[in-house]
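We show some of the complex, not the whole, and keep each chain where it was.
Chain lettering (A and B) follows the sequence in which the chains are written, and residue indices restart at 1 in each chain.
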């Protein structure tokens, strides 16, 4: 077989199928997933403004140093990571990453991390007047106000947090859900009823690896988050279940997406848009490739493309 | 099924002013150098042209169950061929060791920061085990310079798998294996010449952490400047995932883009 003609992803491109996500127009339905995108790194590989949106690394009130190394282990068709949300803090973000991204013309989803409710509130306050297009609240961080469990596992704690954040900002607020819960639809409902404009899912699954040469866990934090193709069917089921429970809430589908076909499955499950995470770690241009592949698939599905452009979803 | 490929080429990327993407290149040969140690060469003009000492490349397994990057220091370059030298320690290195000329392999790079070899100096390249390969590239680059002297100080467990490669590039090549001692043994032997030589001495080093710390302390006691190339498990290798950190006096930094080269001062290894 001959190799296929390689299309030029660097050429200026007029995207044919945009999507509306909680009132924000994305050029196309493909963004990057938080924690797998930093402009200083990805910007070397392609024009990041070509993406539907970029979700940036979780920012906290002050710089966080995260977990000690090693932070990563390979797992079948995926990886287990425990970065511990290392980031330079929201103040640096506001003068560095965010203005640069906006100057390039990117649609920016700013991911917010916190170890207690006050943390989240302080970060959101600082972001309220920023040029960020959307805020994405990562409620999977271990939370001290909540006994070390993440707020994203408890509908009551989550409502409390989201209500508080809702009062601080009018920006479209995405709540990013963890799949490590008994009833994701119940958590989703709590988020929406307390003011979320949009939901994104899934964050990583809890997992680990052991080095059989030593008998000890590979990553310093022992457990970490599983991402990559392995989690794809789990993310898809989460989106499906939440879409069934909440027909109207905008949803960003995440988890294991590495092709236009997989992105399309999320759209058919009821997502308005998707984000590519782990795939970009091993193939820097993966998100842009996925966006182009999806565009061809949407060309052949005008009904779906129309719905997305209007802010509607397949289900 | 998708009918067009949106996997870009190096030519497209560089024409547009971007860094080359992950790409599939041709393996030009794999040779066993010692028990469990192999030298793999592949053809990639971009890496061949740009790889500086201590820069590395990510190689990727063909098996999609094993997605993570496998980083290897560029060992040497001939024309558009690039060599890496590696030990078989796990899935990926086992797979690479079984490859043959004509096979294809996915690569990304060159990645990371180089040793700083800007100065007119006597460079002492201190390598241990599979820390030696990046120093071969350092010797290769420095050998082309009039203003640099190169002494290599290599410590092996047993088989001297890299001596043949460094011979053409070093003014003086020393090597030792565990039956006789370690790199400190060799450094002690040449200490007098280092002190009395005309050029200022800079140690470039790569190897097991324990060895690097020993070299650091040996050099600190003698006021010799050092640069260390470190290793850490990587998620991306190009700076986007913050997985590959090392503790520095300025906080946790990324080995892949802030390093892999760090000074003892950065690492707080100064006694």
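Note that in this section a residue touches a chain if its C-beta (ideal position, glycine included) is under 8 Å from a C-beta of that chain, and two chains touch if they have at least 3 such contacts.
This structure is a prediction, so every number in the text was calculated from the model and none was measured.
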Number of copies of each distinct protein chain, complete complex: A x2, B x2
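Convention: only the chains that are shown with their structure count from here on.
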For chain A paired with chain B, centre-to-centre distance based on mean C-alpha positions, whole Å: 34
Contact set on chain A toward chain B in their complex: 3-11, 35-38, 40-42, 44-46, 57, 63, 65-66, 68-74, 76-79, 81, 83, 86-87, 218, 228-229, 259-261, 278, 280-285, 288-289, 292-293, 296-297
Contact set on chain B toward chain A in their complex: 1-9, 12-13, 15-16, 18-19, 21-22, 60, 64-69, 108, 232-236, 238-247, 251-252, 257
